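The complex appears here without one of its protein chains, the remainder shown in place.
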Amino acid sequence: MSDNHNEGHIGYPGYIGVFAVLVVGTIFTYFSSFWDLDGMFFPGANTLLALLIAFTKMTFVILFFMHVYWNSKLIKLSAVASFFWLAIMFAYTMQDYLTRGSGVFGQ
Amino acid sequence: MNSEATTGNGADGTPRVSYIGNGSTLRSWLLTKDHKRIALMYLISVSVFFMMGGLYAAAIRLELLTPASDLLETATYNKVFTQHGVLMIFFFLIPSIPAILGNFLLPLMIGAKDLALPRINLLSLYIYWLGGALTLIGLMQGGVDTGWTFYTPYSTTFSNSYVMLVGLGIFINGFSSILTGLNFIVTIHTMRAPGMTWFRMPLFVWAHYATSLVMILGTPVVAITVLLLAIERAAHVGIFDPAIGGDPILFQHLFWFYSHPAVYIMILPGMGVISELISNFSRKKIFGYEFIAFSSIAIAVFGFLVWGHHMFVSGQSIYAGLVFSFLTMVVAVPSAIKMFNWTATMFKGSITFDTPMLYAMGFMGLFLIGGLTGLFLGSVGLTVHLTDTYFVVAHFHYVMVGGQVIAYLGGIHYWWPKMTGRMYSEFWGKISAMLVFIGFNLTFFPQFILGYLGMPRRYAAYPEELQVLNIFSTAGASVLGVGLVMPVVYLTMSLINGKKAEDNPWMHPGLEWRTSSPPPTENFDTPPVVTWEAYEFGEDSGLDIEGARRRHQESVVNA
Partner (left out) sequence: MQNTSWIPMFPEAASTFAWQVDVLYFYLIAVSVAFSIPIVVAIFAFGIKYREREKFATPEEMHGSMVLEVTWSIIPFIVSMTIFLGGAIIYFQQYTPPDDAMQIYVVGKQWMWKIQHETGQREINELHVPVGRRVKLTMTTEDVLHNFDIPAFRTKADVVPGRYTYLWFEATKPGKYHLYCAEYCGLNHSGMIGSVIVMEQRDFDNWLSGNVSGQTPVEAGKDLFENKLGCASCHSGGQAARGAKLEGIFNTQVALVGGEKVLADDNYIRNSILNPAAQVVEGYQPIMPTFKGQVTEEQLNSLVAYIKSLSPNAAAAATAAKPAMAAPATPAAAKPASK
């Protein structure tokens, strides 16, 4: 169960690279909110894009800043499992909201 | 307690120092990394919270003796039941078995020197104290009146009580649970003694593994929920209050996503204790070991999918209600499996009725009722009538008190000789076990009837025709109270004049019984190697049963 902390780290250039990805993601999120994707594609497209960017950033943080990339399969499994749990929470909460009759979520 | 300083001789013949005798300064306790000392400090703190919660319970029952709100004003009554819930749930039920018995026994049971992260373990105790202190300050300043569920928008917009302070206390206390859970999981994965395979672990350890999973997956959600509540209350950001654009039912979803699994945080360790007690006091390998182990895991997993059954009448969609009802019914199965396996374990055993076994048998009866009335409440059409009535109150007290507290008391008695090196008074132990069982049933069984009659919970005043049943309930509570105070007295007395405990007074095969009572700081003189299966009473177990019989004979003759 040793986590090989010294193997394959990406060093300062790597960390700065990941940081750059996060900054670019943030800027991209900001500008994407000005485009009317909801009108162009489908309602909620803006939110979807913002969430996709957020999840990408989060994945970078977990993999590199939190060293999951270099860790054992068990640690990777645990990391994925916690998101599975989060998905359960969202899915079962939404099954209530999406079946309430009128579309506005109780407001 | 100096006599406990040495417990016989170690492997190399030098006098052995027990963990209690290893330093007596305040510093040696407060800065200890010994899981056993941390467990003892938890025992004292948790007992203080339990007694405070008990006093609130007494106030509730006295108020409900008469239909009118006369002993307490409604404002006071609302605070009393809220604080009873907050203290009992967050500061007693959740930490009691894991943080006391789990902390003490987990390393002993798997043959480890300590938990994997001893400093984190001490940190979690300090976090518990900090959370508890903030909550107590909140209570002294004037308390909270929102109910332990903190339903919005009452808690965010309307209540004038100390919601923020108590909320902060609960938020901080959550991290104590998370750290304990994390510590247990790492310990079970990495610290098992040679030969202690997964399926040789006592079921107590399996139960704590399942509990820890729930703790680390669920507790962050309640922490975030309380944080959101605080943000809305302090900064008026519309999250839950519809007047400023929020949704009150969202709070219930988030709250119960943790708080239903929290019920399993409370009961799973209790089930672990009961598995130990039933198997050991029947002197027989537990029936269906794998089924009990995996039913714990199944309960932990399915426990996350059923929270909506607290919300059948909340205004969630009918479809969601049906899905949650279905999943709730599925959770009944692993609980039933445990019940049947425990009963089957007693078959052809060699059963003794020592105090812990009396508690275990009491647990089986009470948990049976608690579990079966859970079916009433899981059946969605019936629950529309029963929700928010005393039926619910009775049900969760049968599970929480009849299940968790009884298991906790059984466990404390069972491992008391190991923890303190002293035997408690068996006579008073049996009396108090009986009183708790009788008093408990007298208190809470009438509440099922009251619930079906429609008496709503959290009412300071109620219709007059319901008084007789409430009098039964209050009378029962006084018996229960006596039954619960007695152990405090005779267990404390045993520290002074109790008989010295043998290393293995019950002749049970668990690893914790194969070291001295109380154990030395490093738990075992030589790292144990496990060559026997779990609950192995036969010759392979390596127990000196002949010797124990001889010593028993001598003690009978001497007496």
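Every chain is named by a letter (A and B) in the order it is written, and numbering of its residues begins at 1.
Everything below uses one rule, namely that a contact is a pair of C-beta atoms (placed from the backbone, for glycine too) under 8 Å apart; a residue touches a chain by one contact, two chains touch by 3 or more.
Keep in mind the model is a prediction, meaning the values are calculated, not measured.
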item	value
Contact set of the excluded chain (shown chains only)	A, B
Options B:129, B:428, B:445 or B:459, residue touching the unrepresented chain	B:459
Residue in contact with the excluded chain [from B:368, B:438 or B:482]	B:368
Touching residue (missing chain; options B:17, B:75 or B:123)	B:75
Chain B residues that touch the omitted chain in the full complex	69, 74-75, 78, 145-147, 149, 151, 153-154, 157-159, 241-243, 247-249, 282-285, 287-291, 312-315, 318, 321-322, 325-326, 329-330, 332-333, 336-337, 339-341, 343-344, 346-353, 361, 364-365, 368-369, 372-373, 375-376, 378-385, 387-389, 449, 452-454, 456-463, 465-466, 468-469, 507, 537-538, 545, 548-549, 552
Residues from chain A at the interface with the omitted partner, ascending	38-39, 42-43, 100-104, 106-107
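Definition applied: only the chains that are shown with their structure count from here on.
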item	value
Complex interface listing, chain B residues touching chain A	189-190, 217, 221, 242, 245, 247, 249-250, 253-254, 257, 304-305, 307-308, 315-320, 323-324
Residue ranges of chain A touching chain B (in the complex, touch as defined)	1, 74, 81-82, 85, 88-89, 92-93, 95-97, 99-101, 105-107
